[in-house]
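Here the complex is missing one protein chain, while the rest keep their positions.
Chains here go by letter, A and B, matching the order in which they are written, and residues are numbered from 1 within each.
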Amino acid sequence: MQPWLSPVLKEENDVGLSDLMSMAKPNIEARDKILARISGKELVNCFQCIKCTSGCTALKLLELKPHEIIKLVNLGFVDELPSSDIIWTCVTCLKCVQRCPQKASPYHVIIALRNLAVEKEAKVPERYLKAVSQILETGQVDTYQKIVTRKMETVDRESLKLPKICAPKESFQVVFMKAMEEKTV
Amino acid sequence: MAVFWGCCILTNQYAYEMSLRHVLPMFDIELVDLPEAICCGDPIKSVNNFSASYLAARALSLANSTGLEDLLVPCNRCHFTLSETKKTIQNNTKIGQKILGLLKEEGLEYNANIKMWHTIDLLHDYVGLKRIKKAVSKPLKGLKVASHVGCQIIRYTDLRRVDDAENPKKLDELINALGAEAIDYPEKLDCCGAALLRSHPDSALSLAGSKLKAVQNLPADGMVVSCPECQLMFDAKQKDAGATVGAKLNVPVVYYTQLLGLALGIDEKKLGLDLNQSPVDQLQAKICA
Partner (left out) sequence: MTRIGVYVCHCGLNIAGVVDVEKVAEYAKTLSDVVVSKHYTYMCSEPGQRMIQEDIRNKKLDRIVIATCSPRMHEETFRRAVAEGGLNPYLTEIVNLREQVSWAHTHEPEKATEKAKALVRMGVARSRLLEPLEKRRVSVEKSVLVVGGGIAGIQASLDLANAGFPVYLVEKAPSIGGRMAQLDKTFPTLDCSACILTPKMVDVVKHPNITMLTNAEVTDVKGFVGNYEVTILKKPRYVDEKKCVGCEVCAQVCPVKVPDRFNENLTQKRAISIYSTHAVPNIATINSEYCLRLKYEKGVCGKCQEACEAEAIDFEEQPKTIHVKVGGVVLAVGSEVFNALQMAELGYGRFKNVISNIEFERISDASGPTGGKILSPKNGKTPKTIVFIQCVGSRDKRFHEYCCRVGCMVTLKQAILAREKIHENVKIYVCYIDMRAFGKGYDEFYGRARDMDVDFVAGLPSEIHESTDGSLYFDVFDKGTNKLLQIRTDLVVLGTGLVPNKDLADISALLHASRSADGFLLEAHPKLRPLESAAAGVFLAGACQGPKDIPDTVAQASGAAAKALDLLSHGEIEIEPLKAIVDEDLCSGCRICASICPFLAIEMKTDIIEGKEGARAEVVEAMCQGCGLCSSACPTGAIKIQQYSSKQVMIQVDAALAESCAEGGK
């Protein structure tokens, strides 16, 4: 991938970068794993114009800084990210993808980091794991709800005469489980 | 044409479905449901992006099984997910092959040539503004509306979306075609926050609340959306959003298809207007006045 960044050396007098705050070293292998997941997105082209962070919907409330995440992954400081809370704050508004002048994509990198977090069994917000089991069970991510109207009536699909659409046949569950076993995109 | 509803519309955003089912026949469009109700994969992208793509491809294959050439996808997120998967299969032979292999296991066939529509471009481009204008029997004169087109149908441009990412005009033109006036406002392209609702509810409601607050300060009679997630945030969660940002929110929020239905003279019950939680009676009163 990038021959000029040497792999992590095991000797005492290492050459290359280290983070003096956390004593972490770049993990090129892990970074390349992420690059493989988002093949086609030129993550490494980020030149830190900061436009993504300036316009990030999740910055003010949740302190998400897309430029920082890209730079950390770029330099190989990947290990701290999957277990962080910050990668779960992205609102997926796609403004960063739209406006990046170098076609880097913080959104896609964050999705890849989230996938990595699930694989490493780091902390993942409940709703995402629940979604998987819900889809496995019924094919959909929500259950059919009853709604209370403004006129205080309770309605549902049936009472509103909306057609019933079948749940997927059994074969779906088998194949879906197979799909879930894939580790790379 | 075929229609893929996703999960949100089928399980709780009934008004969108009702209004679409009543409005489209007025333009000679017959909706054909897919044989199965399935998720597009969007909620599990964060868990396993590959299997999310597989679900999206499965939805497209189910659409293919109807034999129809066009597929309506009324939800913004479903539309984005299916579009990205289409591109992935088109570009990436390894992943594409894997997905097609999985589909074959259920005897499903993927067809790259299915034409995907969203509600907005279906009405703006397929049906056309002229035809809509002609069909309007109750022009919404004097009604001022703030449009919220959402995020995932205008971004990102490389994926060829429904409208321009920085200057989306189609929904505004559709509103104007009803005789109403779509007004511009600085927060127009701000996100509703739905993606964070189940993991960071305060932040999600804060985003929705800020936007509603801004819309409330406009000379607008209401807000129009075209995505069930956005509607959920602005309409069903309006009270909670207001509480989060410390404001009393009183903004009528409707689906465009509901507004269209009113302009076409369709009965409000059929359009599911009872189901809206925001004060749409205000809006209806303005229309009837």
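One rule holds for everything that comes next: a residue touches a chain if its C-beta (ideal position, glycine included) is under 8 Å from a C-beta of that chain, and two chains touch if they have at least 3 such contacts.
In this text the structure is predicted, and so the values were computed from the model without any measurement.
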{"item": "Displayed chains contacting the withheld chain", "value": "A, B"}
{"item": "Per the touch definition above, residue among A:Ser54, A:Ser83 or A:Ser171 touching the missing chain", "value": "A:Ser54"}
{"item": "For chain A, residues in touch with the removed chain", "value": "47-56, 59-60, 65, 67, 95, 99, 101-103"}
{"item": "Touching residues (missing chain, whole complex) on chain B", "value": "157, 164, 166-167, 186, 189"}
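The working rule: only the chains that are shown with their structure count from here on.
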{"item": "Chain A residues within the chain B interface of the complex", "value": "37, 39-40, 57-58, 61-62, 88-95, 97-98, 103, 111-112, 114-115, 118, 124-129, 131-132, 135, 139-145, 147, 149-151, 153, 155, 157, 160, 162-163, 165-169, 171-172, 174-176, 178-180, 182-185"}
{"item": "Complex contact set, residues of chain B against chain A", "value": "5, 7-8, 10-12, 14, 17-18, 21, 33-39, 43-51, 53-55, 58, 80, 91-92, 95, 98, 102-103, 105-106, 151-152, 155-158, 165, 190-191, 193, 195-196, 198-200, 203, 206-207, 272, 274-277, 280-281"}
